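A single protein chain has been omitted from the complex, and every remaining protein chain is retained in its original position.
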Amino acid sequence: MAIVVKRPKLKWWEHLYIPAIISGMRVTLGHFFQIVSRKKKVTMQYPEEKWDAHLPEHYRGAPALVTDEQGRERCVACQLCEFICPPRAIAIRPEEIPSDDKWAKVEKRPKKFDIDMVRCIYCGMCEEVCPEQAIFLRKDYAITGTSRDEMVHDKDRLYEIGGVRTGLVNKWNDLK
Amino acid sequence: MDWQFLLASLTKIVVFVFLVTLPLVALTVWAERRVSAAIQDRVGPNRVGPFGLLQPLADGIKFLLKEDFTPSHVRKGFYWMAPALTMVPALMTCAVLPFGSTLFGEKMVIADLNVGPLFVFAIASLTVYGIVLAGWASNSKYPFLGGVRSTSQMISYEICLGLSIVPLLMIYGELNLSKIVYEQAENGWAMLPLWGEGWSLKGALLFIPVAISFVIFVTSMFAETNRLPFDLPECETELVAGYHTEYSSMKFALFFLGEYAAMIIGSGLAVTLFFGGWSLPFGWLKPDELHGEVGFLTGAIHIASFFLKVIAFILFFIVIRWTLPRFRYDQLMRLGWVFFFEIALANVILTALILWLVE
Partner (left out) sequence: MSDLVDVQINGEWHQFPKGTRMIEACREVGAEVPNYCYHPKLTSPGNCRMCLVQMGMPPRPAPGAEPAQPDEDGHVPISWMPRPVIACANTVAPNMGIRTQGELTEKVREGVMELMLANHPLDCPICDQAGECHLQEYSVEHGKGEGRFREQKVKKPKNVDVGPRIRLDDERCIMCSRCIRFMDEVADDPVLGFTDRGSHTTLAVYPGRELDSNYSLNTADLCPVGALTSNDFRFQMRVWFMKETNTIDTNCGTGANITVYARQGEIFRIKPRQNNAVNSDWMPDSHRLSFHWINDEETRLTSALAKDENGNHQVVSNENAYAIAASKLSKFKGHEIAIIASARMTNEELFMVKRLAKHLKAKIVETVPRTGEADGYLISEDRNPNTLGVKTVLGLDEPGSQLESIKDDIKQGQIHALIALQEDLITDAGFTDDDLAGLDVLISSYPSANPTAERSDVVLPGGCWAEKSGTMLNIQGRLQRLNKVMDGPGTTEEPWEVVRNLQQALGGGNGIHSHMEIFKQLAEKVPAFSGVKFQDIGDLGIPLIETGETLPLLEREKERVAQGLIVG
């Protein structure tokens, strides 16, 4: 059933619209003069002024892979981020870690880890879903490139952005 | 017709239309962007030139350099004709607007016609053809709907526009815009009858129909120029961009310019009819007779006065645009046909009654 909205009963002068127009103009002109007289400043002049210093901890910038204190790449290529990624920006091919590697006991790592930053919507689902605390959204937001290929972050680039992250849960400890 | 007249007219056309009105269009665009930005707590274009004043120039260059794309499904001839048909009439109406008293002994009006307002309405109503053609020739649904909307809107409001100034013409008993302006210089502006004959019971009584006329005239002007709150022919939320959806590059720019030119001319007409055109209030620096000789400085002050008033009016246009939300189409039509049309008619009768009673 449709909801019947009761219309307000207007006075005769309100029917003329003119008082409404005037009060509306008072609002707009109020903003106008506040900005023109520089009493108020809301926006930032982007390339000169930047927000970087004020970015909150939870800021969602470019997703990146991290290594831990021991220099281990944390990603084990479980492909959950690839699965959860709403715009399907992530493409992973796993591989087996060779037995002579220091971290051979982890067994699996990404051979190829591409994030297409043209597709990425910075939703942070990859970070949320990651069971290994390997992917984090960093504060990099100005992701630019002159070609589509350049906008695809490969594994090396992702580790470069991500850097080392300390204090994470260490699942693959010595007992393992 | 002599050479001197021809040369003087040509100079006036070039200076007034191409060196003043068109730059004013650019300035208006800039003002619109800056004012709307300020209203919305933003900064607006401030990069190109001082205060971003050269932004319109950059925009113009961009328009010229963009690909002039003609979709394959359009009716080419009409498609090409439409932008010109919106731009040209808007500029042609400049011909009868008196933008100053005299300068170097020349009348500061391109054509001192005795049917000024009629000429303006006749020419301005041609604009609708451009829009209809654009909508129809685009062969696409949104432009088509925009064209249809625009046509009925402009035809509806032309009636109100025409009727709304009938009381003024009755009061002045004159169709020559120069004479109307001089009359106002002598006897008080229509919207400010505080000196001369205007400062009387008759003037006070006549102010009532004039004020009603003014409201109807200005509102209809908004509708005629397709500006918010009456920009239904091109409202983005419903029609993408209305009749110029399929246009790009300079052809789009022509629509854009035409719209702003129409706004400037409309402001000019409103100023001429209701705010004494080039004249200063209280008869200051008034020439002794119609087209009477004045000094260079006085002439220049008169021209400045006209353009100041026009600019003030344009700012009013802009502020209204960023204040009022868009009407619904049925509301627009109801307002035009049910209220303004009747009120304007009654207003004519009221004026006639007042004039008859006072006589």
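Letters A and B mark the chains as written, and numbering starts fresh at 1 in each.
The rule is simple: contacts are C-beta pairs under 8 Å (C-beta built on N, C-alpha and C of every residue); 3 or more make two chains touch, one makes a residue touch a chain.
What you see is a predicted model, and the numbers here were worked out from it, not measured in a lab.
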> Omitted chain: which shown chains does it touch?
Replying inline: A
> Any idea which of A:D52, A:E69 or A:E95 touches the chain not displayed?
Replying inline: A:E95
>> Looking at the full complex, which residue from A:A77, A:I115 or A:L158 touches the chain that isn't shown here?
In response: A:A77
> Just one of A:D52, A:E69, A:E107 or A:E128 touches the chain that is missing; which is it?
Replying inline: A:E107
> Hey, which chain A residues sit against the chain that's not shown?
Replying inline: 76-80, 82-83, 94-96, 105-108, 131-132, 171, 175
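The working rule: only the chains that are shown with their structure count from here on.
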> Any idea which chain A residues touch chain B in the complex?
Replying inline: 18, 21, 24-25, 27-29, 31-32, 34-36, 40, 42-43, 45
> Any idea which chain B residues touch chain A in the complex?
Replying inline: 35, 37-43, 215, 319-320, 322-324
